[in-house]
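For this view, one protein chain was removed and the others were kept in their places.
The first chain written gets the first letter, and so on, giving A and B; residue counts start at 1 in each chain.
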Amino acid sequence: MTTPMVRIQDLSVEFGRGAQRVRAVRGVSFDIAPGEVLGLVGESGSGKSTLGRALIQLIQASGGSVQFEGQELMGLSQAQMRPLRRQVQMVFQDPSLNPRQRAGAMLAEVLSTHGLHTGAARAPRIAELLHIVGLKPEHASRFSHEFSGGQKQRLGIARALAAEPRFIVADEPLSALDMSIQAQIVNLLIGLRQQLGLTLLFISHDLDVVQYLCDRVVVLYLGRVMEIAPTADLFDAPAHPYTQALLSAAPIPDPTQAAPQVHLLGDPPSPLNPPSGCVFRTRCPHAIAACAEQVPELTPTGAGRWVACLRHTEWT
Amino acid sequence: MTALLPRLHVRDLHTRLLQGDSPLPLVRGVSFDLHDGQTLALVGESGSGKSLTALSLMRLLARNARWECSGQALLTDAQGQQHDMLKVSDEHMRQMRGHQIAMIFQEPMTCLNPVLTVGEQIAESVRLHLGLDTRAARAQALRALEQVEMPAARQRLDEYPHQLSGGMRQRVMIAMAMVCEPRVLIADEPTTALDVTIQAQILALMSRLQKDTGMSMLFITHNLGVVAHHAERVAVMYAGQVVEQAGVHELFAKPAHPYTQGLLACLPGRARQLARQSGQAVALQDIPGQAPAMNRLGSGCSFAERCSVSLPACQLQAPPWLGIATHARLCHLEGHP
Partner (left out) sequence: MAEWRLLLKTLFARRVVLIALVLLALMLLMAAISQWVLPHDPMAMKVSQRLRAPNWNHWSGTDELGRDITSRIFYGARYSLAIGAGTALLAAFFGTLLGLLAGFFKHLDAPLMRCVDAMMAFPDILLGIALVSILGASPTNVVLALTIVYTPRVARVVRASTLVIRELPYVEAARAVGVSTPRLLSVHILPNLMSPILVQLSFIFAYALLAEAGLSFLGVGVGAEIPTWGTMVAASTQYADRAFWTLFFPGMAIVLTALSLQILGDGVRDLLDPRLKGMQ
């Protein structure tokens, strides 16, 4: 049992005050093993983006602990966090480029911030970074508006790689891209992972890509973890009612396969006023009275699977 | 195929943006037929011209630019009369919009007036096209909301758009579009901004409404998963042209145009499915490069530079239509499997 690279325990992130208090992330715990690609899925309001940002301390978490290679990240000052930022980087949804900064200057800035490849070694390193992500050296002198969507995302990945990190959080990196470009970026990420031995937290709402790319998946709903499982197990035999509903609602691009099923009625509850007990109970087809009284614990069900449901034993 | 007149008959639609010296062709000779009760999916990536096609038909092109549309777009109304949507007067078109042909958009929040209640916005359409008075219009609006399965419909009539969730707002848009019982509904990416579970609800609703009213639908999307289960026929667009038109089953089973083949091979869901069927791992294919700039199109096939099976002739000559009436493609390659 190798020590996890990232360990999150009971993480909570809250915004606002009083009546406007939103608990975006509540009591989330999971590990990420070195070299693994962990998928974080959820719909809007699930808190997945917030979780990603809180993990790398871009926003302030309100409770819990985040450990990177055994070191506690919560409560570190900006100055203490800075050297760690070399190890932990983020790829954003498009666009995340300063419109007034040229591509090369942006990469140089990352190198300067961490004191890497100074002096004469800098220009070749920038060219190398561009090459790794499939761009050309002449792209260094261009501004962000001169790039297409796919190229901008490649640049975003280059920026994340410039610091030579071990762990990257990718927050919906494909959502703003066309299908053919998404496939290019997915293949790029796979190649980079193999080449550089990266560990990835892949945040997405696109189940197909997650299934293709990730080793394990964490399913979030309204800020809480519903299920954790290895990818194949999750998609073949989902244990949590929410996962089951989510998978059956996702349309399969093959007219000979089953059409998307509607198992969930109504809209997700507002994060300002989440349901008591299990947050999913208001839309769950299997909800019982007990579901309103206690928050289901994330229980291990063997072979790396965890489910947060009072009735899960009835169908696993 | 039915021998009846198609509800919507579009022939050789061209839309050009007038700017600077030369007009920029953005829709280049799009043709299709839409029959009653049928859904045609218009599929393409960004820049393919699919939204512009719809906006050109509805004569809703952006007014801060100058456009030039040519071609034919014959709409057969409920009485059996034909109107060429591209040639009728503005006033005539205004009467037809909402009444004979309606459109719903991707982002319902920006398409709903934030200072009017939902009921008022639906009733407006009713008063305009059916000439009903305020009370009757409100009753009709309520019926429309119930038809789209809006929970607590009576209460929603007096609520404002910001009080509703994304899925509910899209239901309101559908209600507004359906309230005057149009014969044709154009849906431009109606579920792209919605969560998967809500998307399933909305798509099921739209299918049911279509079955109940017998209206035809032009469904614009880039999501092939949605196309597979909610359309009978598919037209694939690339760089302003339709490059393949087929029934949905044929398109997925035997895609004939290299772009369609490439698109299908891009889908992780399909790669996984093929892996499962064949028992071996299937790598995700991608289409290298990006869509061409519309002001730098050559005389040949616009897909040639990204095509893995292109011939030298493809760059020079415009491709012809090959195949049969029910499954046609714009390609030079003969007998391509």
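Rule of thumb we're sticking to: a residue touches a chain if its C-beta (ideal position, glycine included) is under 8 Å from a C-beta of that chain, and two chains touch if they have at least 3 such contacts.
Keep in mind it's a predicted model, so treat the numbers as computed, not measured.
For the omitted chain, the shown partners it touches in the full complex are A.
Only one of A:26, A:85, A:117 or A:263 touches the absent chain when the whole complex is considered: A:85. When the omitted chain is restored, the residue from A:10, A:146 or A:293 that touches it is A:146. When the omitted chain is restored, the residue from A:61, A:110, A:219 or A:291 that touches it is A:110.
Per the touch definition above, the residue from A:5, A:22 or A:56 contacting the chain not shown is A:56. Residues of chain A in touch with the missing chain: 53, 56, 58, 78, 81-82, 85-86, 89-90, 92-93, 95-101, 109-110, 113-114, 143, 145-146, 156, 159, 162-163.
Criterion: only the chains that are shown with their structure count from here on.
Touching chain A in their complex are the following residues of chain B: 45-46, 151, 165-168, 195-201, 203-204, 222-229, 248-249, 252-253, 262-273, 283-288, 290-291. Residue ranges of chain A in contact with chain B, taken from their complex: 43-44, 148-151, 178-184, 186-187, 205, 207-209, 211-213, 245-246, 249-257, 259-268.
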